[in-house]
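Every protein chain of the complex appears in place save one, which is left out.
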Amino acid sequence: MKRILFLIVLFTFSVAGWAMGGETQNISVSNSNSEEELNVKELILDHLADSYEWHLFNTKNSSVTIHLPVILYSKTSGWNIFLSSKLHNDKNNYKGFGIATDSKYKGKIVETTSSGEQVRPLDLSITKNAASLLISSLILILIILGVSQSIKRDPLKPKKGFSGIMEMFILMIVDEIIKPAIGEDYKRYSPYLLTLFFFIFFNNLLGLFPLFPGGANVTGNISVTLVLAIGTFLVINLTGSKKYYKDIFWPDTPVWLKVPFPLMQIIELVGTLTKPFALMIRLFANIMAGHAIVLGLTSLVFVTLSLGSAINASMTVVSVIFTVFIDFVELLVAFIQAYVFTLLSSVFIGLAREKEPEKENKELTLEKLAEPGNHL
Amino acid sequence: MELLSVLLQTTSGLEGLGAAIGVAIAVVAAAIGIGQIGKAAVEGIARQPEAGSDIRTTMIISAALIEGVALFAIVVCGFIL
Partner (left out) sequence: MSLLTPDPGLVFWMSVSFGIVLLILAKFAFPAIIKAVDKRTGYIEESIKSAREANEELAKVKETKARILAEAHKEQNAILKETARIKEEILQDAHVKASQEAEKMIAEARKQIHAEKDQVLRSIRSEVTIMSVDLTEKILREKLGNDNEQMNMIDRLLDEIEISKS
C-alpha cells in the first residue's frame, strides 16, 4: 500500500515537472482554449436533472445523442407524441411546445399558450431517466429470472459463479435483514424487500457505469425514490397490525393529550409520513451527492485548463486519483444505500406488525401480590 | 422587523449564506452523532465480539436515522435557495 502511494506521488510530481518544462511553449495554446471555459455548476446540475435526450459522447465536431420520445398531454391540443429532436429547431419550438430556458420550469417542456403564458402540460415523456429505468428494469428482470431458472433447474447443487453470488446476496438479505427485522411472517414480505434491494442496488450500480445503459442519475432522482418510498409506505400501512393503528389513533398517553385536541394523533401521523420521507431523501441525497462529487472532480481537469498546463497536469492526476477513489466509495455507497433502504423498510414493517403484548404476565404478578401473606 | 426585511431585500445573497450555514451545522451535528454511534458500537463489539452482528445492525439503523434527520435539514436548506 505504501509503495503504491509512493508511486502515485512520484507519478504526480513527474507529470508536474514534465509539464513545467513544456509550459513556455504551451502557454499560448492553453490561453486560446480558455475562451470556451465551462460552467461546472451548470454541467453538474444538468447531469443531475433529467433531460429529453440521451447524450452519449462527443465526436470531433458533433455529439452523438439519442433523441427520446416526448409524450405530452395538453388541455388545448390533447395528446402529442414526437421525438425530442423536433424541439431543436431554430425557434426551439414545436407545435407550441418548447424547453423552458429560465423561470421555474427550467429544462422542462412548457407550452406557450395563446396569451403568451408558459404552462406545463402533463408530461409523460420517456426522458433519459425514464429510458434508463425501463432498460435497467428489463435487464434486472432478465438477470433475476435467469438466476432463478438456474437455481430451480438443480436446487440441490450449490451454485458457482454469478448465480452463486446472487444467491449469496439473496441469502444475506433474507437472513440478516428480513428475518430478524420482521420475524415469523417474513416470507410474506421477502419478495417485495428483495425486489426493492435489487432494484436499488442495480440502478445504483448502473448509475456509476458511465457508458450507454448506465450513467443516468436514476436513483439520485427524487421522483424515483418517491415511488420506492410510497411502495414501502403502502406495505407498512396496508399490513399494519391492530396495535399499530391503535398506537396511532389512541396511543397510551394521558387522555388530555388526545381528546380535545388530537396532539398525539397528529404527531403519530406525521411520524408515519416521516419514515418513508426519510427513506426517499436518504437515497436521493446520497446518490445525487455521489454523482455530483464524481462530476465535480472530473471537471477539475477542465476548470484548471486556464490556469496553465503545470497546474492543469498535476490537477489532472489529482482529479483522476480522487475520481477513482470516490468511485470506489460510491460502489460501497451503492450497496450500503440499497442495504439501508431495505433494512429500514423491513424494520418499519416489523414495527408495524407488532402484536399486542401478552397481558398474562402482568395479571400473574398482580395476583401473586394480592395473595394473603405475600407482603412487600 | 423592517430592518430585517430591508436587509433581506437589499442583500439577496444572504439566503445562500443562510442555507450554507444551515447545511454546515446540520452536517457537523450529524457527524458528531454518527461518530458517537460508531464509537459506542466499536467499544461494544470489542467487549462482546459475539454480539457483533446485532450491534452492527443496530448501529446502521441508528446511524441511518440520524443521517435522515441531517438530510431533512439539508433539504430544508435546499428549499431556502
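Points worth noting:
The first chain written gets the first letter, and so on, giving A and B; residue counts start at 1 in each chain.
Basically, contacts are C-beta pairs under 8 Å (C-beta built on N, C-alpha and C of every residue); 3 or more make two chains touch, one makes a residue touch a chain.
What you see is a predicted model; the values in this text were computed from it and never measured.
Of the chains displayed, those contacted by the omitted chain across the entire assembly are A, B. Checked against the full complex, the candidates A:Leu87, A:Ala130 or A:Val294 give a single residue touching the omitted chain, namely A:Ala130. Here the missing chain is touched by one residue of A:Ile66, A:Val119, A:Leu226 or A:Ile336, and it is A:Leu226. Of the candidate positions A:Lys106, A:Lys246 or A:Lys355, contact with the hidden chain is made by A:Lys106.
Residue A:Ala49 is the one among A:Ala49, A:Ile66, A:Leu205 or A:Val303 that touches the chain not shown. In the full complex, subunit B makes contact with the omitted chain through residues 75, 78-79, 81. Along subunit A, the points of touch with the absent chain fall at residues 45, 48-50, 71, 104, 106-108, 122-127, 129-130, 133-134, 137, 140-141, 144-145, 147-148, 151-152, 155-156, 158, 167, 170-171, 174, 187, 190-192, 194-195, 198-199, 221-224, 226-228, 231, 288.
In this text, only the chains that are shown with their structure count from here on.
For the pair subunit A and subunit B, the distance between mean C-alpha positions equals 19 Å. Only residues 176-177, 180, 277-279, 281-282, 285, 339-340, 343-344, 347 of subunit A touch subunit B when the two sit together in their complex. Taken in their complex, subunit B has these residues touching subunit A: 53, 57, 60-61, 64-65, 67-69, 71-72, 74-75.
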